[in-house]
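Quick one: this structure, given as structure tokens, is what I'll be asking you about.
What you see is the complex with one protein chain gone and the rest in place.
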Amino acid sequence: MSLTNKNNTELTELDFHLSEVAHIGHAAIYVTDMKRSLWFFTDVVGLYVTKETEDRVYLRAWQDWDHHTLILIQSDQSGLDHFGWRVNSEKALLVYEDKLKKQNIDYEWIEAGTEAGQGDAIKFRSPSGIPIELYWEMEKCVADETTISKYPSHPMKYTGRGAAPRRFDHVNVMVNDVVKEQNWWTDFLGINHRYYTQNKEDIRMGSWLSKTNIAHELALMRNSNQNGAHLHHVAYFLDTPDDLIRALNLMAENDIKIEWGPGKHGTSGAQFLYAFEPSGNRVELWTGGMLIFAPDWQPIEWNAKKGQLGLDMWGSTPPESYLTYGTKIK
Amino acid sequence: MSLTNKNNTELTELDFHLSEVAHIGHAAIYVTDMKRSLWFFTDVVGLYVTKETEDRVYLRAWQDWDHHTLILIQSDQSGLDHFGWRVNSEKALLVYEDKLKKQNIDYEWIEAGTEAGQGDAIKFRSPSGIPIELYWEMEKCVADETTISKYPSHPMKYTGRGAAPRRFDHVNVMVNDVVKEQNWWTDFLGINHRYYTQNKEDIRMGSWLSKTNIAHELALMRNSNQNGAHLHHVAYFLDTPDDLIRALNLMAENDIKIEWGPGKHGTSGAQFLYAFEPSGNRVELWTGGMLIFAPDWQPIEWNAKKGQLGLDMWGSTPPESYLTYGTKIK
Amino acid sequence: MSLTNKNNTELTELDFHLSEVAHIGHAAIYVTDMKRSLWFFTDVVGLYVTKETEDRVYLRAWQDWDHHTLILIQSDQSGLDHFGWRVNSEKALLVYEDKLKKQNIDYEWIEAGTEAGQGDAIKFRSPSGIPIELYWEMEKCVADETTISKYPSHPMKYTGRGAAPRRFDHVNVMVNDVVKEQNWWTDFLGINHRYYTQNKEDIRMGSWLSKTNIAHELALMRNSNQNGAHLHHVAYFLDTPDDLIRALNLMAENDIKIEWGPGKHGTSGAQFLYAFEPSGNRVELWTGGMLIFAPDWQPIEWNAKKGQLGLDMWGSTPPESYLTYGTKIK
Partner (left out) sequence: MSLTNKNNTELTELDFHLSEVAHIGHAAIYVTDMKRSLWFFTDVVGLYVTKETEDRVYLRAWQDWDHHTLILIQSDQSGLDHFGWRVNSEKALLVYEDKLKKQNIDYEWIEAGTEAGQGDAIKFRSPSGIPIELYWEMEKCVADETTISKYPSHPMKYTGRGAAPRRFDHVNVMVNDVVKEQNWWTDFLGINHRYYTQNKEDIRMGSWLSKTNIAHELALMRNSNQNGAHLHHVAYFLDTPDDLIRALNLMAENDIKIEWGPGKHGTSGAQFLYAFEPSGNRVELWTGGMLIFAPDWQPIEWNAKKGQLGLDMWGSTPPESYLTYGTKIK
């Protein structure tokens, strides 16, 4: 079954020009210990449960307007199920179906409601195998009587629980060939290239991309092991560096392993921490940094001499695990 | 003279669909005491001079990538000269010329270089009389030997001087009829409506708009005096609430009148201070708040019961001057 | 019954020289709505319950080392029961008993355990009628299995709940005659005078005192109504201005009336907020400011011209209630 069949919509040339990916919407990840992972994401990170099903929990940050920005799926192996990206119109889904067909990329329609809150979605993989779902319809999150805020700008009450990130921010995947993958995301999906790092042999070590004004919604980092795409991390945005310190304190008190940080990425200017949630997926909490407004933005190069400062402008070096460890992409 | 004549470019229907305003770029304001105003914007606020001419000084924040984001113009009366908005292509200027003609809106071409760093621009006024320049070309700011940073993401060294805002953020104008003005900005220029306030008589008190993901690039507030459009303020973005406190401290020590703040706008969630620069124009420094990603964002209403919380969610009320004082629009 | 009788301790001249008040330890206040007040102090402010009895709840901040720093007592009228100040030795209690006798000040011994965790205490009133208890012994707070921290410097786990103040800080009382009251605290109890404000008629408007290095442990402010001593507020210390913003956000979301703030006291340099707990007692949360180390510190005068800046160095003025409203001292 496909959406196209439902509506018999005709696509004009203009539709092709106007159809775009709008922004990243959510990540769906596998966890091996749902109970502990859920505790981490709610009590330590401070997300809120929108919905629970037999094997899934849908979560959002306090100012995420959408039904969910993270899905935890019980599994026997941690890793990535898919990333959801919202398109800018219903028709855009059909446009992308057409483009996928033309490029002979396998895809499938995911029927509305299969993922709670989400309308029909089209699912496919990037050249490196990153599972992507494009969707148009997404329910808004709804506060109940006890969580509703008097502020219309608050989708729910700010409670300050846990690290209390404001919103979902970005995702990061380790791939074998960054250049190839980045080109595809930019050319096929229109996600702009923002900055990149090159090593001494002039091999691309990382590329950061965004469709919106935030510094990046998707990061692609070279997998040192060259054993295929792996989920590197999902990231939520904190309001301030003090919130980052608060997050570090909460993780430290709760025996969560802090892999790296606090530090400050030179590339984006954002302060960061990386930690492992109880099922082994890496999570980043970050804050600050730049927005990008120029419609003709030229990607910033961080060459071999500068690259380390791109990772941490204060001079620390990432632990080995940061460059090699990722969780499975199914 | 007009750009159209220079190039004889033909415009297709697609050009009309794809041409857009990209983002607000700068404000040009009049100051009566250039020396003191310049001291304020450089030493207290912490902007940097890009260029000085006989009667103008071009300024930018440390991470503004463009040649300038603020122009001070010596005059016998403080106020607004114009706002510059960048479009998303050179052709978009011609598209807007065509639209202006069709709507019988007076306009003129401002030749490249008339404003330092800027290419050809088209100048016209909104219904309320707000002077607007649309431009495509803008030189990048260039650091010299003493101000260049080793970080490619820093257009110049971060020195921490003054309040040290990261970037230009938004502008605010008081107008007689907010609804009419807002509709025009949204319909004619495509600037999205983000949130608005209504008073007890259900009159629109304010509307906030942006083309980008930031909460607003342009605010329109009802002029209580109903004596026409006036510049309310220009705003720069600080990285953190602590930077706001630092800014308050610096203003207090330097006898700069803090009109209102610190407070937190309920509408955007941003923390703010308002102060008057020595020539009497109001300036806002603010930090934090929300970004807006939804392509189908519905403007948030703050009705009479909520409106005051929209102005300050912590409960303070703006001083009378905040609702009545603005500087001249020439 | 008196301690003196128990031990028949002889006091030497040296005992008189070495006996001192060490620091303020806690406040015991009356609340009319225990349930709501307790919710406020635990969920919004973020204190922890050490012990509950029929009509009392003992509370502490996460890094308060003592058994409690605040006692809530159910009553039909909100206000102050007493302030507890710790002395620097057991003998100091006897020294103060002797001094009280010599000055014909009424006092009574409060037997160990009457106040949970506290040893024998001697209770009396200042000239303005402020109830004071001096004590030497105080149990340490004890974390249980679920709240114990792996950090020996954390008396309990840092959980980040509510505004999460680090520790009890100071108290403030409105009195009719500030000079007289201040002199007594300095002369009789050895609490150093740190800074003071004078009005246009050169009447003392406020005096701030401390025995320790913090800017003040006790504030005395002139009661504009001249109707006797009233509790103005009790204050807890937050780590950072960002924590203050977090506190403001939590209070705003939870419909707690913020009376004044955020602002910055010029006198101490500390950032503040004032709010009313549900039973009507005023509470301050504050952060930052100076420590005082000089053994020969001269009190800083804020005269009529400067006084307002002493209250808020950023220029706001306190609401009328701040200068007139206090809760009852029984």
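Each chain gets a letter, A, B and C, in the order it is written, and its residues are counted from 1.
Operating definition for what follows: a contact is a pair of C-beta atoms (placed from the backbone, for glycine too) under 8 Å apart; a residue touches a chain by one contact, two chains touch by 3 or more.
Quick caveat: nothing in here was measured; it's all calculated off a predicted structure.
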item: Options B:176, B:249, B:308 or B:321, residue touching the unrepresented chain; value: B:249
item: Full-complex contact with the absent chain, from B:25, B:84 or B:162; value: B:162
item: Hidden partner chain, touching residue among B:32, B:75, B:89 or B:149; value: B:149
item: Per the touch definition above, residue among B:126, B:182 or B:240 touching the missing chain; value: B:240
item: Residue of C:239, C:259 or C:277 touching the missing chain in the full complex; value: C:239
item: Contact footprint on chain C, counting only the chain that is left out; value: 13-14, 17-18, 22-23, 63, 65, 86, 88-89, 150-153, 166-167, 195, 212-214, 239-242, 266-269, 288, 290-291, 293-295, 300-302, 306, 309-310, 313
item: Residues of chain B (touch criterion as defined above) contacting the omitted chain; value: 149-151, 154, 157-160, 162, 240, 242-243, 246, 249-250, 252-253, 255
item: Chain A, residues in touch with the chain not shown (by the definition above); value: 240-242, 245, 248-249, 251-252, 257-258, 261-262, 264, 271, 309, 313-315
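Note that only the chains that are shown with their structure count from here on.
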item: Same vs different contact residues, chain B with chain C, by half of numbers used; value: same
item: Chains linked by the largest number of contacting C-beta pairs; value: A-B
item: Approximate Å spacing (C-alpha centroids) for the pair chain A, chain B; value: 31
item: Two or more partner chains touched - positions in chain C; value: 240, 242, 249
